[in-house]
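This is the structure, below, for whatever I ask next.
All protein chains but one are shown in place.
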Amino acid sequence: MTMDITFNVGGAAGQGIDKIGDLLTQIFVKAGFYTFTIKDFESRIRGGYNFTQIRVSDIPVYASNDEIDVIVALTRAAIVGKRDQLVENGVIIFDDSIDFTELEQCHLPLPLEKTAKEVGGDTRMTNSAALGAVLSVLKYPFEMASEALEAIFQKKGEKVIQPNIKVARAIYDIARDHFQGECSHDLSTLRGGPSEDKLVLSGNRAIAFGALAANVKWISSYPMSPSTSAFQDIVSVAHTLRIGAFQTEDELASLTMAIGASFAGARSMVTTSGGGFSLMVEGLGLAAMTETPVVIYNAQRPGPATGLPTRTEQSDLLFMAHASQGEFPRILLAPKDPLEGFNITVRAFDLAEKFQVPVMILGDQYFADSVMNIPRIDVTGIKIDRGKLAPRGSDREYKRFQLTEDGISPRAFPGDVGKIVVAAGNTHREDGHISEDPNVRNEMVEKFMKKTPQILDALNPPTLEGPPDAETTLLTWGTVWGPVFEAVNILAADGVSINQLHFSDVFPLKTERLMAIFAQAKRVISIEQNATSQFARLVRMETGLNVDKMINKYDGRPMTAGWVITRLKEVGVQ
Amino acid sequence: MTMDITFNVGGAAGQGIDKIGDLLTQIFVKAGFYTFTIKDFESRIRGGYNFTQIRVSDIPVYASNDEIDVIVALTRAAIVGKRDQLVENGVIIFDDSIDFTELEQCHLPLPLEKTAKEVGGDTRMTNSAALGAVLSVLKYPFEMASEALEAIFQKKGEKVIQPNIKVARAIYDIARDHFQGECSHDLSTLRGGPSEDKLVLSGNRAIAFGALAANVKWISSYPMSPSTSAFQDIVSVAHTLRIGAFQTEDELASLTMAIGASFAGARSMVTTSGGGFSLMVEGLGLAAMTETPVVIYNAQRPGPATGLPTRTEQSDLLFMAHASQGEFPRILLAPKDPLEGFNITVRAFDLAEKFQVPVMILGDQYFADSVMNIPRIDVTGIKIDRGKLAPRGSDREYKRFQLTEDGISPRAFPGDVGKIVVAAGNTHREDGHISEDPNVRNEMVEKFMKKTPQILDALNPPTLEGPPDAETTLLTWGTVWGPVFEAVNILAADGVSINQLHFSDVFPLKTERLMAIFAQAKRVISIEQNATSQFARLVRMETGLNVDKMINKYDGRPMTAGWVITRLKEVGVQ
Amino acid sequence: MITLKDLTAPQKVTWCSGCGNFGILSSLKKALVSLEIPHHEILLVSGIGCSGKLPHYINVNSIHTLHGRAIPVATGAHLVNQDLKVIVHAGDGDMLGEGLGHMLHAARRNVNIAVFVHNNGVMGLTKGQYSPLSPRGYISVTSPPPPGVPMEPVSYLAMAIASGATFVARAFSGKTKHLVEIMSKAIQHKGFAIVDILQPCVTWNRQLTWDYYNDKVYLIEDEYEPSDKIAAIEKVMESNERIPLGVFFQAEKPDLASGLSIPIDGKLKDHQTSLSRLQDIIDRFVLE
Partner (left out) sequence: MITLKDLTAPQKVTWCSGCGNFGILSSLKKALVSLEIPHHEILLVSGIGCSGKLPHYINVNSIHTLHGRAIPVATGAHLVNQDLKVIVHAGDGDMLGEGLGHMLHAARRNVNIAVFVHNNGVMGLTKGQYSPLSPRGYISVTSPPPPGVPMEPVSYLAMAIASGATFVARAFSGKTKHLVEIMSKAIQHKGFAIVDILQPCVTWNRQLTWDYYNDKVYLIEDEYEPSDKIAAIEKVMESNERIPLGVFFQAEKPDLASGLSIPIDGKLKDHQTSLSRLQDIIDRFVLE
């Protein structure tokens, strides 16, 4: 790796820090670099202290970094909040109107807003000013930046492009002249990076695209951070693509409406976070009992109750694995990054229809709001599998819950000519009519239970990074994959015998590979973004196997490789 | 055991079979016997086929039996439904108006209704007629019965007593003259049994009494089988005892209303079944986050969704152990019988207030509706422990969530003079005001986690029946205790090396004793009223220990010792 | 297109004899026959209660859902296949306790479904507790005297009108000819139709009996104009000395479906998202 720069853009909610971050990301992605961006914000609409942190590298990056090279601060708090993490020769750029007297060499007050106004004629161009300043301290060739800005603002027309470029240029020059310190990065000879990954995608948007590619035709949701943008992304294209996308009165309605839609034949989903999922629990049981496929996306956040609405945690795993009274098959998938988020969502719909069970996708705020550039996704060839459908045409004997060898009954939909489709949340006969007969009950329970082994066959095994016979195995699931993967690579490069066993398909749990790796490892360490090591507990529940150490983070902030390594060293891994 | 008689009284809903059952129970309890009664009924109000089955013995009985000595059938279905289970020399008594031609020796058609009308003047006395018939075939001394009837009807006055006794006597005589067969039981020399247990109690009523004894002052519930009668039992005495007992619009309101009541200082509870509990899940998290004690009684039934509303299952364990987003301490208790149901409920309130956590009691339909006679409960000396309370008087610095050594903060209530009590479902500071500070978050998560080891100390260990070093250990929890206990005794008497390790305090799981017993047993067999062996899975989750065999029943009907023994023989225990 | 025979009950009815639900079932059958809808285009959605069992006693497409959630399930099914005539049956406990919010939201959205509320003033299936329509003072196992039910019943028809329902009516299980007529109108109505069906529960409700209703019900005057909201609210809130039957309010308004991005022709359920359009959308985020 020859280049690895981290920018932290901080300020108050509503000041446009996301916009600056986006511009930075776009410029570097266009220039051929890998980027990874996280968002850190409070549960408020204006004010406070938020930041977006962008990491740029010439090799793929999968997590954020602890060290910051450049801070762009739009408020005083944004300087103070992050300066401890500034690297030697790091730079702090801020508007010179901010009342900040403790000037050090790394501090670079600049007339951002003033220049935006004077040169661009609009304080909203402070974004471009900040961008110009950042690029200047990096000695980033301005021609490259202006080309990128042209492309970025292209849709808005010349009237927007030129003033923005002018503002950026003006600050670029001022900064060059005024910057006293020395930045660790000198990009003056930069001509472009190696990355071909040009699709800029957040986890939530990946979920939305996956659902659209899987032909979701119904989504009913109720806003809840950090899931909301996935729903909004679908709403925003609903008109173009003809999707029924509807904001309901609550989550009880969201899921039950989606069940109605799916029962009547449309691929359906809901998006929510833990609190909303809590309200869906009874509906989950209805989906299960009526064998109505549905996809539920839960972007987790720290709980219980309202908890920390805009922070991250992996603490709904065991809840979702056992939610709702009674017993029934279900599938839980936890993507590790946006690309997998897309793929998992496409699979989720197929799995839901194939097994006629609810499929739940577990993201979290870290996943939802993180942005990466990934290879372009080509959806044009995507084929979907709607599972077992009853042959068209009249069938007066049609039974929605027909007992079959594999426990899966051919689906038909109300409205299909010549069939009567009956379902019930009560224990029912093959024809969907309710029954209290103990034999019917046994048959129907056994029908459910038959699905699990088949589901297991259809799920993906865990992945292993590193040598299979490493001394230390790190056990991870879902979205902590990135920082742990980076930590493993760093430690391995230092000669540590270590590997990472990672699960994205988390329930029901595929255990063969796990058993094999556990058998070889001298010690297994679980790393989870929660306080009670839920995945390690799930593993023990399914296999009886213990992990030797558990590493947990539960302050609501995402992990970094640095944090992981520090914790590993504390437990003797070096 | 010299006497062990089972009566099955069957008929349509609304025909008064419960009443006949109650009379039988009362007569035998008064006479000094042990009784165990189960109720089997459909989810409908009139018609269909229901039964109540009473077992009477001169030694304590803890479950129902498979063999029936006397069937009292008020409909044709009630003859057909149970005659397979009739013992040799068993008797089927039924009204001679029932159209039933396949008469056998054991069949005893009698003019029950006609006699009620002609002798008693009211067909409602068919109950007493049936009773007279039963007692007659048993050669039960009529004087004893009439004494009992007098006592039972005492409150209703002579006008009710005498005609009922006359009706019973008339049929008693007719039956004696007409009965062709020979009953296995001849009680003609009976003078009374050894039992001193005179309190006749169902599981649900035991919960109600426990709550009342624990000074519950608020209960808000929404009707749901099989929990409803526990709520109704409290409502029925609310006026006398001054209890706030209120039927809400739904379960979302039930639990949150109880949280409001508890937050403001009253011991509070809700009763429900799984579907209602599903709707309480978000509220559960609020109780947890605000550390508001509350007791939740879930009378389980087969799920998912509406399932089998009036049947039994133990299938909400893992759900309740992990319900709600996020992570927090909680307690799950599962009584094995009515007496324990009473005691556990008293403890539940103390535990809830001591640890300021939600406490959940898991019953099920079998437990809820089963009736036993037990020793009189004396509540007059009951002392309750409200846990850590803030000292009275002004304290401007009072903080509801003060960080303490043991993680438990002194409680005060809004309305307490000189204190301000603030709570939030968001992550909050010691003073209850919300915070997103990562350190505050960590402290508050750790405050929660500190409670678990203390809770474990306060819970009861499992009980062991039989020799500790037996070859086979049966692992049970909650309400299947009775039938399994009887099976163990029968097998042990046959020389099988067997014991029963039983948990009533089920979560968090106390593991020391369990590990010791598992270490000694040659094989461990779990027996559960569900399909997925939830308790065995919980044990593996907590200890890594496997059971060797799992026995499951999931048809919604309760176990019997006979059923357990058959299953055990199938897996080689004999 | 449907004959009564087509509708023959798939299983034995389990209601108590004398129950008001029988009149509702038979009226529904007649309404469906008279409306000449294709058999496969009917979908019943029911809640949980004695009322909720109705779909098992008539041979049409159905889904027997959860307590209180019939309306959202019905809404979802309707929106993805607007050819379906979606009919909801639920008890007063179900629809007005657990489900009150859903009902009123569906009303303001003017979802094109017909909702039949089995108003028996009790929770039937759970054995006689008071329901949201039990009158003040009503005595039951959960509202013992004094004072019985300590509050007003839910004035839900008034609320439905205020909320935006476009067909609001009342009928009585004892007057099946009128009931058939009202049901037919409700099913045919384009928009949210709700009918309060007086349905004596002979087992539990000793107050709202056949006699009680036979005594009090009357057909709304011919001259009554069901087009004015306030007048309609006034009418439904009339003192309960006499109980008006008929259509209280009727209006034409855009329904929910017309405000969603449903394909112009064909059903949402059969629609296939254009993958090439989706590719265009994704490509907006590709930075070449």
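When the chains are written out, they are named A, B and C in that same order, and each has its own residue count from 1.
Just so we're on the same page, a residue touches a chain if its C-beta (ideal position, glycine included) is under 8 Å from a C-beta of that chain, and two chains touch if they have at least 3 such contacts.
For clarity, every value in this text was computed on a predicted model and none was experimentally measured.
Remark: the omitted chain is touched by one listed residue; of B:I420, B:L456, B:L545 or B:V571 this is B:I420.
Among the residues C:S46, C:Q82 or C:N110, only C:N110 touches the chain that is left out of the figure. Here the missing chain is touched by one residue of B:S128, B:N204 or B:T248, and it is B:T248. Contact between chain A and the unshown chain involves residues 14, 42-48, 222-225, 228, 231-232, 235-236, 238-239, 247, 249-251, 275, 305-306, 309.
Not every partner is drawn; the one left out touches chain C at residues 97-101, 104-105, 108-110, 132, 147, 149-155, 158-159, 162-164, 229-230, 233-234, 237, 254, 256, 258-260. For chain B, the residues touching the chain absent from view are 26, 29-30, 151, 198-201, 205, 209, 212-213, 215-218, 220, 237-246, 248-250, 252-254, 256-266, 268, 282-283, 286, 290, 373, 376-382, 413-426, 431-434.
Basically, only the chains that are shown with their structure count from here on.
Averaged C-alpha coordinates put the centre of chain B at 37 Å from the centre of chain C.
Chain C has its Cα centroid 41 Å from the Cα centroid of chain A. Shared interface positions of chain A, defined as residues touching 2 or more other chains, are 252, 282, 286, 290, 424-426.
Those residues of chain C in touch with two or more other chains are numbered 48, 64, 66, 68.
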